[in-house]
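Missing here is one protein chain; the remaining ones are kept as they sit in the complex.
As written, the chains take the letters A and B, and residue 1 is the first residue of each chain.
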Amino acid sequence: MLWLLLPSATLYVVTFVIPLAIVIVFSFASYRAGVTTLGLSLDNYRAIFHDGVTFGIFAHTIRLAIVITAACLVVGYPVAIAMRRARPRGRLVLLVLIVSPLLTSVIVRNVAWLLILGRTGLLNRALLDLGLISAPLRLMYNDLGVVVAVVHVYLSFMILPIFASLSAIEPSIEESAMSLGAPAWRTFLQVTLPLSLPGIIAGSTIVFILAMGIYLTPVIMGGNFVVTVPMVITDLVHNQFNWANASALAVVLLFVIGAAASALNALGRRGRVPS
Amino acid sequence: MDRAGVTRRRVLISASAATAALALPFIKRAGAAEDKRLVVYNFDGVLGQAVKDLWIAPFAKKNGVTIDTITMTGSSPPMAKIKAEIDAGRPDADVIPMQLTDHVFATRNNMLQTIDRGGMPEYANLYPQFITDNGPGLIIWCYGLAYNTEKIKTPPTSWRDLWNPAYKSKVALNEALFEQALQMVNLTFTGKPTPVDDATFKHLGDLKPNLLTLWTTGAQAEQLLRTGEVWITPLWNGRVFTLKDQGVPLDFVVPKEGFFVRYDPYCIPKGARNPGLAKEWVNFICNEAPQRELAEKLYYASPNKLVRYPPELAKRVVVSSPEVLKKAVTEDFAAIVDHLAEWRQRWDAWKQS
Partner (left out) sequence: MMERAEYRRGRLVSFLTALTLIFLVAPLVVLLMQSFTAESYLAFPPASYGIRWYRHIFSDDEWQRAILLSLGIAATVTPLSLGFGTAAALALDRGPLRGRRAFYTVLISPMILPGVVLGLGILRVFLWLDLTDRFLGFALAHLTITIPYAVITVGASLASFDRSAEEAARSLGASPWRAVWHVTLPMIRPGLVGGGIFAFITSFDEFIITYFLATYHLTLPIQIFNSLSYQLDPSIAAVSGLTIMITALLTTVLVFRGQVASGGRVLR
């Protein structure tokens, strides 16, 4: 069966492995005042942990990604259940509504959020008019704004895999559990939830990876105060001509996220239905 | 409908699509009339349109050549991409306008051709300080304070006004020009743009309560000013007056400590396909007429001595004469690039604090 990997493998050699090799080579280069010279130096990697700033940004990025993933999971699971329960037509409507944020481009979405969450935006104006607050809330240009906007768009990446897993569960399993006397919530926690684990893992993996890669939303929704690793990499490449540090940072990012995704995947296989 | 049938059909469709994609013709890279074709990077928005109307179309028409444009996102060309192309020997464009910091990078990485001044007759009419070895610096813009005239009744006079507690959460800065912001802070509190040190960041920290956001593109700045979320921010003179003409309650002041002046060198990359025609065009756009027309339309000053500004235009253009230019802050771009990495890190650290 392994030969089924060949198509992807062949493509990847050209479009991923060789580019990655180029990146790795540059990660050992030296950078000084705008010029990158190839060589064999570990300075770029050392700098990530020792320059006093990059590590903090790394930690912040991971924290944000975890919050975003958790929020997507908590908010998204009920919707996946609703999708499962719905009739085919209802399911299609739900699907379209869930995927709808993705029909717009990131800048456009963020502008819409600006008009809603900004100080002179819809939400603040409504709350002020209703007398619920006396001064506008700071809902944007901080972590909160970023989380809201990112969860908004990545929710579907969590909901669909969970729905797929839920769909694979035989209703008879749950029905027999309940007919044996287990209350509905118990059945959910001990039967449904574990059986949907592959979907939870898949959704969480995708959302976590995507959340670790955000670099446009923090610029608009975070007012540039929120700094993520991809933003630093983009700045290094575009504004500093620094491919050395950018490459090293990208390699470390790949390593960290790859390890997390791989661990999640291993966890998911434990929830596998035995054949 | 048979489910398997649907999937089989999908496979066939995708296979034929793939074959079709492979067979699609691509743009010919070496055309017949190469010597009559120029490719230039161009700005976006109204600036790009003005360049097309005033600098590109007249030259193309007069000389019977075609000039294709590649639109830049913002005012900075994709230098990383251009470098990769130059390394492969095939830059996409013949002429590239760039930022002064981009220019330092480009020269240090040997990306640009040296332009022989003898071959550029119009150089004689340009103020020498705007001529670089790789091309003339055009579109001279000035950075001062833009403020909302409805919310701020007395016009600000100093950069220090940004720290005014009355403007809590109403101030913004340009993230893309963070190195200029650092120099501005120094200018305000020490009278000189450099060095950037702990004191600089302490003053910046004091600004934090007033700072609502850091914008990256002119579009963001414009949106923030229009909606009134931001009352005061450093901005380009040309932008402010264009918005003012559209009825937005904005005005522009040149702070007393000094203002920043920058321009965009128009350069030719190494390996460009048509350097001869490129030089002709660059020389053409330095002429008095195209330069004056752009200044009249968008209020960016010209390096051409022959351009005369009537008083109202002179005020908007700001850098209307060498005397005014003397009041601008002298920026050392080589030094800026040398320090960029260190300043960037301290800036990122300050943002997160």
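Criterion: a residue touches a chain if its C-beta (ideal position, glycine included) is under 8 Å from a C-beta of that chain, and two chains touch if they have at least 3 such contacts.
Computed from a prediction, not measured in an experiment: that's the story for all the values here.
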| item | value |
| --- | --- |
| Which of B:R226, B:K270 or B:K297 contacts the chain that the document leaves out | B:R226 |
| Among A:I98, A:V150, A:A177 or A:V226, residue touching the chain not depicted | A:I98 |
| Where the unshown chain meets subunit B, residue by residue | 1, 3-4, 7, 10-11, 13-14, 17-18, 21-22, 24, 26-27, 43-48, 68, 70-74, 78, 80-81, 84-85, 87-88, 90, 92, 217-220, 222-223, 226-227, 246 |
| Residues from subunit A at the interface with the omitted partner, ascending | 1-5, 7-8, 11-12, 14-16, 18-20, 22-23, 75-76, 78-79, 81-82, 85, 87-89, 91-94, 96-109, 111-113, 115-116, 121-122, 152, 155-157, 160-161, 163-165, 167-171, 178, 183-185, 188, 195-196, 198-199, 201-202, 205-206, 209, 212-213, 215, 229-230, 233-234, 237-238, 243, 246-247, 250, 253-254, 257-258, 261-262, 265-266, 268-269, 271-273, 275 |
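In this text, only the chains that are shown with their structure count from here on.
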| item | value |
| --- | --- |
| Rounded Å distance, subunit A centre to subunit B centre (Cα mean) | 33 |
| Of subunit A, residues touching subunit B in the complex | 31, 33-35, 51-54, 56-57, 60, 111, 114, 118-120, 138, 140-141, 219-220, 223-225, 227, 232, 235, 237-243, 245 |
| List of subunit B residues in touch with subunit A within their complex | 76, 78-80, 83, 101, 104-105, 108-109, 169, 175-176, 212-216, 220, 223, 227-229, 337-338, 340-341, 344-346, 348-349, 351-352 |
